[in-house]
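The complex appears here without one of its protein chains, the remainder shown in place.
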Amino acid sequence: MYESMLLPLIVALPLASAAVLAAFRNRWPHRVIGWAGTGVVFVTFLLSLAAFAQLRGLGGEGVLRWVFSRWEIGGRPYEWGLVLDPLSMWWLLVVTGVGFLIHLYSIGYMAGDESYGRFFACLNYFVFAMSLLVMADNFLGLVMGWTNVGLASYMLIGFYIRKPSANAAQMKAYLTNMVGEVFMLAGIAVAVIRYGSITFDAVFQGVQADPGWATAIGLLILGGAAAKSAQLPLHIWLPDAMEGPTPVSAMLHAATMVTAGVYAVARLYPIYQASETAMTAVATVGALSALAGALAATRQYDIKKVLAYSTMSQIGYMFLANGVGAHGAAAFHFLTHAFFKAALFLCAGIIIHELGGQQDIRRMGGLREKMPFAFWTFLVGVLALIGLPPFAGFFSKDEILAAALNEGHYFLFALGVVAAGLTAFYNTRLFSLVFLGDPLEAPAKSGKRKHRREEEHHDHGHHETPWVMKAPVAVLAALSVVGGAFVLAVDPYLHPVFARFDAREVHVHAPVWAMALILGVAALGIWAAWALYGPRGSRRQAEQRSVGAPAGLLGRAFYFDEIYELFVYQPVLALADLVGHYADPRGVDGLVNGLARMAYGLGGRLGWLHSGYVRRYGLTLVIGLVAVLIYFAFYV
Amino acid sequence: MVENGYLALAAVLFALGGVGVLLRRSPLISLMCVELMWNAANLAFVTFARMHGNMDGQVFAFLTITVAAAEAAIGLALIVLLFRRREHVDVDDVHSLRG
Partner (left out) sequence: MPNFAENLPVLAPLLALAVGALGVLVLDLVLPARRGYGWWFAVALAGVALAALYTLPLLGGNRTAFGGALVADRFGLFFWLVILAAAGASLLLSLSRSEEDASGYLALLLWAAMGMAVLAAAGNLMVVFLGLEILSLALYVLVAFAPGNRIAWEAALKYFLLGAVAAGFLLFGFALIYGAVGGVGFDQIADYARGTAELPRIYKLGVGLSLTGFAFKLALVPFHVWAPDAYEGAPTPVTAFMSVGTKAAAFAAMARFLVAAVPPQAQTAYLLPLGVLAALSMLVGALAAIRQENLKRILAYSGISHAGYLIMALPGLTEEGLGAGLFYLAGYLCMNMALFAGMVYLRQVGEDGESVASYTGLLYRRPALAGALALALFALAGLPPTVGFTGKFLLALAAIRGEAWLLLGALILATGVSAYVYLRVVAAMARQPEKVRRSAAAEVAAAAAPAAGEGAAALGLPDGLIRGAAGAVLVLAVAGMLLLGVLPGRVLAALTGLLG
């Protein structure tokens, strides 16, 4: 335990910067705002590195912490502070590091936007919120970070405030996450009630001999984690969240924020370790999401939506890893995924930018010559995502599937392998439609979507890509190539965290036949996609000629939106109607009225029953009184 | 005990007042019914004061009577307001606030 002043700085710096940028967003020139916002995140990254060095200096079991506020209720101490152990360090470095690169990229991408200042203020605020989340050492801090992250996401998804679809998307994301949060709060409430403390350690000690409650707590918190991480069945908001600017999609909805659920499950692993059911639930949710996301991605036309479903699928892998006890593999896949998915999104941003706002892959094609830089970096990203050696994705995905196999989850392993094949399929399709072959026609602006401000903003035809946009992509692509080397570091580094509560030693080294199987399935996927959508593929022409939104079971992503519309949205509205219009004030009185009408039918002409309004209120009062009095007279 | 009779009377008066508020449409009568409820309480206070042999209940009853006077003044003022706006007075006419 070591008090470090770096911790509050890491949190406070982006927050202060967000406040300053928000205050001067319309006064300072764009250049100043962009570089100031980016610079602050860079400094935060450096501070995180310093904290990393400090933590290394403490040795294996060391933890950095800092207490902000301490209070006592009824003799019980409560603390609110920050803490850094290897696990949160791992996340913090990615958040600030990748965050910095994406800030840099945004300087170029957002150039000329009228709300430039607001964008950087929000982005800085997000860095603050995410650091707060990963540095929490108790449930209270976790919830605080969790909610702030949700707010940041809300503001950034709806960044194009004049666009109705963006408003709808931000509301959808927020409400879905609110549903998850209710579960999560309930889980935390159960834990706090049962073990009488809000600190992680006390709850971890408590669940050791308490598997029944561990199951309940674990499943409830899984609900929250699944909503934040876009896992089945609470994933519906993620594809719509692509309404935000592309750097936001890269940062929040691919690289960092959506992995908060993975972090929460890894952070609370003793709860899950204590319950076989909860573990299985995590693994199943993950494997099914991996498969469903990959399936849905095969039928999307919007380049960002392909990547969005792909994110859902990849995070599914991370949940699967957590669920089979390979928490290190989950953290590792989080890292490599952050590299290659951010690279892919930023690259997609460059393409959209250069094509003047075009996002439909049916209108692309043959971009290889026009955009050689995007071509090569996208290729690296795609290969890493498919998981071919020696790219980073290979090592991390392989570890996860191997862990599932070694733990005896053969069915989940099979699901994962199928999803890997589909991953290869949709990536090849995407890559081929965008970069190879011939375009159907000259990339004209589609008239249908003229309200999209992202298009308006890029409306001046072909754009040159400035170096501030290219440099981050290059760095991320390079990391996607060599990031696999972290495989040597991850387990020893995180071991002190996961060894504390006697985590099962999960073997993450696959037998050779399994590795061969995974690669073989991937090759099959690539081949199939090439045959269908390659430059001379049989489905390519038909695909490019089709118009409109994707349809069918996969195109609509298993009709989840429609199902929620029917079974959740409509009933809730009906209930609200019921309560708002009939329940109150006719409500509680509505009940009374019902009783009254009943009595009317029975008793005939009792004039007072179709009574006036004040008197109806009075009747409500009297009935309440009678109920209370009966209770006190006979039951106390 | 004689006191029990008084208490029963108080309870009956209280209930009568409550039912009256619910049944009568004129705010004037409603006000009178409310007064009946209050005075039922007063009767109970005085009865109990006699039972316990201390003055607290009687003081309370006097306080209530004073407050009731003020209450009636305000109630009547509000009803006069209502009268000025309408020909006749009926609490059921007053229902533009709802929902």
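Letters are used for the chains, namely A and B, taken in the order the chains are written, and counting of residues starts over at 1 for each.
Note that in this section contacts are C-beta pairs under 8 Å (C-beta built on N, C-alpha and C of every residue); 3 or more make two chains touch, one makes a residue touch a chain.
Just so we're clear, the structure is a prediction, and the values are computed from it rather than from any experiment.
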item: Touch criterion as defined above, residue of A:9, A:186 or A:418 at the omitted chain; value: A:186
item: Residues belonging to chain A that touch the chain removed from view; value: 69-74, 80, 140, 143-144, 147-148, 151, 158, 161-162, 164, 167, 171, 174-175, 178-179, 181-182, 185-186, 189, 192-193, 575-577, 579-581, 583-585, 587-589, 613-614, 617-618, 620-621, 623-625, 627-629, 631-633, 635-636
item: Sites on chain B contacted by the missing partner chain, in the whole complex; value: 7, 10, 14, 17-18, 21, 27, 30-31, 34, 37-38, 40-42, 44-45, 47-48, 51-52, 54, 56-57, 59-60, 63-64, 67, 70-71, 74-75, 77-79, 81-82, 85, 91, 94-99
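The rule is simple: only the chains that are shown with their structure count from here on.
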item: Distance between the centres, which are taken as Cα means, of chain B and chain A, whole angstrom; value: 62
item: Chain B - residues contacting chain A, complex; value: 18, 21-23, 25, 30, 90-95, 98-99
item: Chain B-facing residues of chain A, complex; value: 580-581, 585-586, 608, 611-615, 618-619, 622
